[in-house]
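A single protein chain has been omitted; all remaining protein chains appear in their positions.
Chain naming follows the written order as A and B, and within any one chain the residues start at number 1.
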Amino acid sequence: MPQDIILKMENITKRFPGVLANDRINFDLRKGEVHALVGENGAGKSTLMKILYGLYHPDEGTIYININGELKPVKFKNPQDAIKHGIGMVHQHFMLVYGLTTLENIILGYEPGSVIDFGKARKKIEEIMNQSGLNVPLDVDVEFLSVGQQQRVEILKVLYRQAQVLILDEPTAVLTPQETEELFGIIRNLKANGHSIIFISHKLHEVMEIADRISVMRKGRLVHTMPKSEATKEKIAELMVGHPVLLDVPKPEIEPGETVLEIKNLTVPSDTKGVMAVNNVSFYIREGEIYGIAGVEGNGQAELIEAIYGLRQPAGGDIIVHGENITGKPTHIIREKGVSHIPGDRHKFGVFLPFTLADNGILGHHREEKFAKWGIFRKFSNISSWAMEIIKKFDVRTPSEKVPMSALSGGNQQKFVVGREISFDHTLMIAAHPTRGVDIGAMEFIYRQLFEEKKQKKAILLVSADLDELLLLSDRIGVMYKGKIIKELDNTQRQVTPKEVGYYMLGGDVEHEDEQIAAGGEENVQ
Amino acid sequence: MMFTTLWFLLRSTIISSAPIGYAALGGVFNERSGVVNIALEGILLVSSFGYVAGAFFGKSAWWGLFWGIMAGLLLSLIHAIATVTFKINHIVSGVALNTIAIGVTRMLSLVMFGQETQSKTNSYTRLFGMDIQWLIALLLFLVIAPLSYWLLFKTSLGLRLRSVGENPEAADSLGINVEKMRYTGVLIGGAIASLGGIALYPSIWQSGISGGRGFIGLASMILGNWMPIRSVLASTLFGFADALRLIDVVRKYIPNEFLTALPYLLVLIVLAGLIGKARPPRADGVPYVRGE
Partner (left out) sequence: MSSKRSNNFKYFLLSLVAPVGGILISALLLFILILLIRKGSLSDTIQAFYIMWKTLTSKQDVGYIIARSEPLILSGIAAAIAFRAGVFNIGTEGQYYIGGLLGAVYAIYFSFKSPSLHWLNVILVIVFSMIGGALWALIPAILKVKKGVHEVITTIMMNQIAYTTAKYFVNGPMSGLKGGESLEPKTMNFPAAVDFKRLYDIFHGHFPFPKYIPLYESLFIALIVVVIAYIVIYYTNWGFELKMLGTNPNATKYSGVPPKVVIFNAMLWSGAIAGIINLQEIFGIKGYYTHHMTGGLGFDGIAVALIGYNNPIGVVLAALLFGFLRTAGYNLQFELGIPNSTMDLITGFIIIVMVIASVTMNRYISKLRRKEVLSEAGDR
């Protein structure tokens, strides 16, 4: 048995200001196993793995590595040390350098010689690709690889450095169900070749499928480790949260009303000249409906939203809100017509981190008479009370509205943004990845808020990379592929399955694509 | 008559292009590692002074070379410390350093040569039997530019440098020391740019001698799409405009003021014509803070 164990983390403790991230964790990994590490956001899984990978140093505790049959204590000063001991990390957010080729990315930091011997590197990589079944073009700028390919490059990076232990951090977060199956195949292959894998995830059905052992973390402690035979989804969820969990929020039954948003034959250009990101798309959303857009990132969803929100000029077609054609109008007009938007990346698009909550609360409407006399002279007391309303109604934890946005936690920042967008007068809400980077408590809160919007007869356009979220919230789901909505699925009874969506996300039945679009088009036009 | 004029024009172009081209090359190394350096202008100024003072007092062109490069490196070091370690805005640091460069050179000129606006004449301007200005100019085109390309694209140092300028977080995750790499980029760039200052006017230093060439160098870098050889070639365009001023035939027909303004006008026209094809390194000008 002991020879089986190739690494062991004993009594690992790590503190950050205000938070005990890892509390006396005991974790071990056996050779040739897939050991899943589960827990919600903020449970401490990432921290633990970063310690294993040498990015953090533990305050207490020891790491043991199996060297020649014996478990010896080691100290990792940096990732280089960890790599030398055969530990490789495949990050959730890919660490690939755009502008460099696949080959260059793989050898970066581990180059054969000060003057790079490209021939030698190429040979070694090709060998690894054959062994593992991971195939990617080597001389292309990684920027142009698909998400699935990029992930394979990340794995190749790790294998190139002769890792025996692979840490996969939320690897399926960006994959379609089909790509996930492919990944599992690769994992099984790696197992067969003697590698051991730590699989971090919060997707319980995947963990159930691929893991040999499952360890659950909660609030910095490792609460339980069990073999797959003992595990059920409910048991894992209960351990994750600490109490029996209702895995979904009840969806209110609402009779849809009038059409709020109508998209007719919309075509939107991409950043590349001559290429259309959105290609003749048509759909509609009614009062009280949540319309979800599914699709692998990069198939036109972002451009579609930008066009509706006035940030990108359509090349053709119409965008109609409450009967009024607003195609091509600028953002502030569109907001005036009753459109609110929760942007997909709050730090980049949604807030100004150094600004106070008060200033962040009126974005997009700061020229209204309510907040500025003649649209010019700011009415500070009105601005303040508006922010205070949002803070109160949406459970934003902060001492005051005068605090800078950067001082809030991610969940509270998002709650504020969601609250702000809901509070403005609107009939259409565009929600893009509304719970990205948000802990489970705030997630649940935001879902309830969206359902409240539904009850208020608002129309919601939801774009999300999280399939579970889409299936939980949407009444209808439009799947985007290469700029078209190739299939619209009815989800009013939550009857759609992930496999179904995944099938269309990858293009569906390409031969009959045109038939489907024609059929879909007729269904969509009222 | 015509032939000698052509040769004169060619030689003048090469010499006029040198400071611009070296600045451009210096800029390439800086920005490829992620640091915007508009203090190239200041580097030209101080290294020009360093050469003249060094050669004058050291009584040899070698001392001039040494002090010229030292001066440029010192200024670059300050820029590196300010932007990489203290992470202040790169442009602000550049502006401050340009101001410091002007002040330091004038002050030192006063102290060493008795007058603020120009130094005494330096007669040590030959190396290996060649006029140093001509030597350094040729060196740029024949050696330094190709060498830079090789360094950036065929060595691991160059690969890591580029990675740090495109995605420092990824480089960090692979164990590359981002700060060390950026310091390297800035210092290499500074050393190269110093050669440009020396190529300006080795026999005497005058205040304002850099004449905006550091910035024209940046324009060449953009025109050359941050590639070493292309940037140096781009600089010849402006060097040519600069050299035109020296041709009598041209001077007769075109007002002096227009000729003086020509290189700068050219930069504007060229930059206006680039239709967004030029793409800087992705992390250019963005301070890297781990854990964000």
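The rule is simple: contacts are C-beta pairs under 8 Å (C-beta built on N, C-alpha and C of every residue); 3 or more make two chains touch, one makes a residue touch a chain.
What you are looking at is a predicted structure, and each value in this text was computed from that prediction instead of being measured.
Residue A:T331 is the one among A:T225, A:T259, A:T331 or A:T492 that touches the chain not shown. Across A:G39, A:G86 or A:G411, the single residue that touches the chain missing here is A:G411. When the missing chain is restored to the complex, the residue among A:G148, A:G441 or A:G507 that touches it is A:G441.
Among B:I102, B:L138, B:L151 or B:I204, the one in contact with the hidden chain is B:I102. In the complete complex, the hidden chain is touched by one of B:A82, B:V178, B:L195 or B:A234, namely B:A82.
Even with one chain removed from view, chain B keeps its contact list with that chain: residues 38, 78, 82, 86-89, 91-93, 95-104, 106-107, 110-111, 116, 211-212, 215-216, 218-219, 222, 255, 257-258, 260-261, 264-265, 267-268, 271-272, 274-276.
Across the interface with the omitted chain, chain A contributes residues 17-19, 309-311, 330-332, 334-335, 341, 343, 348-355, 359, 363-364, 366-367, 372, 375-378, 397-400, 402-404, 406-409, 411-412, 439, 441-442.
Operating definition for what follows: only the chains that are shown with their structure count from here on.
If each chain is reduced to the centroid of its CA atoms, chain A and chain B end up 44 Å from each other. Contacts from chain B toward chain A in the complex involve residues 154-157, 159-160, 162-163, 166-167, 169-171, 173-176, 281-282.
For chain A in complex with chain B, the residues that touch the partner chain are 55, 78-80, 83, 89, 91, 94-100, 104, 107-111, 113-116, 157.
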